[in-house]
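A single protein chain has been removed from this complex, and every other one stays in its place.
Up next, chain A:
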Amino acid sequence: MDTFLGLEALVLARVQFAFTVAFHFIFPAISIGLASYLAVLNGMYLWTKDEAYLRLWRYWVKIFAIAFAMGVVSGIVMSYQFGTNWSVFSDLTGPVLGPLMAYEVLTAFFLEAGFLGIMLFGRGRVGPTLHMIATAMVAVGTAVSATWILSVNSWMQTPQGFTMNEVGQFVPESWWDVIFNPSFPYRLAHTLTAAYLTTAFIVGGVAAWHLLRGRVANLGVQTMFSMAMWMIAVTAPLQIVIGHEHGLNTLEHQPVKIMAMEGHFESHEDGVPLVLFGWPDQDAGEMHYTIEVPRVGGLILDQGWNGSMAGLDTVAAEDEPPVGIVFFAFRIMVGIGMLMLGIGIWGLIARFTGRLYDSRWLHRAALVMGPSGLVAVIAGWFTTEVGRQPWVVYGQLRTADALSPVGAEAVGASLIAFVVIYFLVFGAGVFYILRLMNHPPEPGETGLRDEAGPVRVAGLNPHQQVQETGGPRPHGGEN
């Protein structure tokens, strides 16, 4: 078997997929949340005519534009990687998954892309109602996109509604069953909520940074912080409930994944402990340095005080996922979730005691937690994806059997290219985003370049057009 730096094509292709998807996933997680936030800000501005909302819209739209562009380009890579590295998977699952992805393109990508230009550059040209519709369409597009791609992913986790044809392709039998597969609603709710929570922490972190720097004279900052803390207070506990339900669903359909997440190498007959921490040793089939709470694991998993649960000792070795990664990734996700809940409660207390804008410790905590959602999202993604191994379509198609007829050198060389280029390009993007965030929203905040200066359009300039369509007068010097 040919290798690259001692690694086989299969390993390299998996690392490449994990790397590119983890990088990609950051950006939709931000743009799903920010698109909705921008729609809310735009709506609030139209409703209240309070300039603070417009200022925030213009502030965040610049950050959104960068995150969105990075999401688009890293997403195009994903859409072709199925074919380059996983061509057997593509051939066999194409009839089922291809249409779902085609629907994602037709209902979501075009919607986002078509209205993005109007949202970013069209405020001075289409009038407030159409501009609001464009902003809303972009937000709807991001959520619809998530819906389809999570249906695809969920089907790979809990496949149903298909038969096999003579060449081994999955052939759809019931589209309803394919799309609404058993884990889909849980995964969709969990991921969308994660995106909103992630964005709320980023917005809250940026606001906290400016509050800590004493930029309180700027009303936009307080509005930003208040909105973020409301969002966290609502979504953090909600996410814990959804995550719990998702876990129960996984226990029903992918029990082996739960065994790995919970670190249960052994079966439990009478009462299932909750493993708080430990060091999984998959070769020996046991946990080292375990700290556990008796019987609570069974309660959490709805198995009762005296419940029983099978462990990895009941699973054939070739069907076990890599326990260490799943175990730790799950703990990172849950740990961050608990901290998020803490911030949510703290924010509520500070609000009701009138200290929301004065509590420096709350602001420091919010700042530190700013990027935590991204870490949690990636950890969660690893939990669910690595936990599905060694299957790419759970129980049906092994990852090892899905690989392209590729040489290790080709996959290895392209992996290095991805790593180098992604760090360079997206590193620059993150730098530009952080630099934008480092400045507070200004009273004369300008949006993207269109709003800074007028553009003449076929003998009709934007000012006239807005006035003719009954829109508000342009604001001094900004349009």
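Criterion: contacts are C-beta pairs under 8 Å (C-beta built on N, C-alpha and C of every residue); 3 or more make two chains touch, one makes a residue touch a chain; residues count from 1.
Please note the rule applied: contacts and distances are computed from a predicted model.
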Omitted chain per UniProt, picking from "Ribose transport system substrate-binding protein", "SWIM zinc finger family protein", "Cytochrome d ubiquinol oxidase subunit II" or "NADH-quinone oxidoreductase subunit 12", is "Cytochrome d ubiquinol oxidase subunit II"
Identify the residue among A:48, A:79, A:129 or A:314 that touches the chain left out of the display. A:79
Touching the hidden chain, out of A:43, A:94, A:335 or A:395, is A:94
Touch as defined at the start, partner being the missing chain; which of A:66, A:208 or A:231 qualifies? A:66
Residues in chain A touching the chain absent from view: 65-66, 69-70, 72-77, 79-80, 82-84, 87-88, 90-99, 101-107, 109-118, 120-122, 125-126, 165, 167, 169, 171-173, 175, 404-407, 409-410, 414, 417-418, 421-422, 425, 428-429, 432, 435-436, 448-450, 452-460
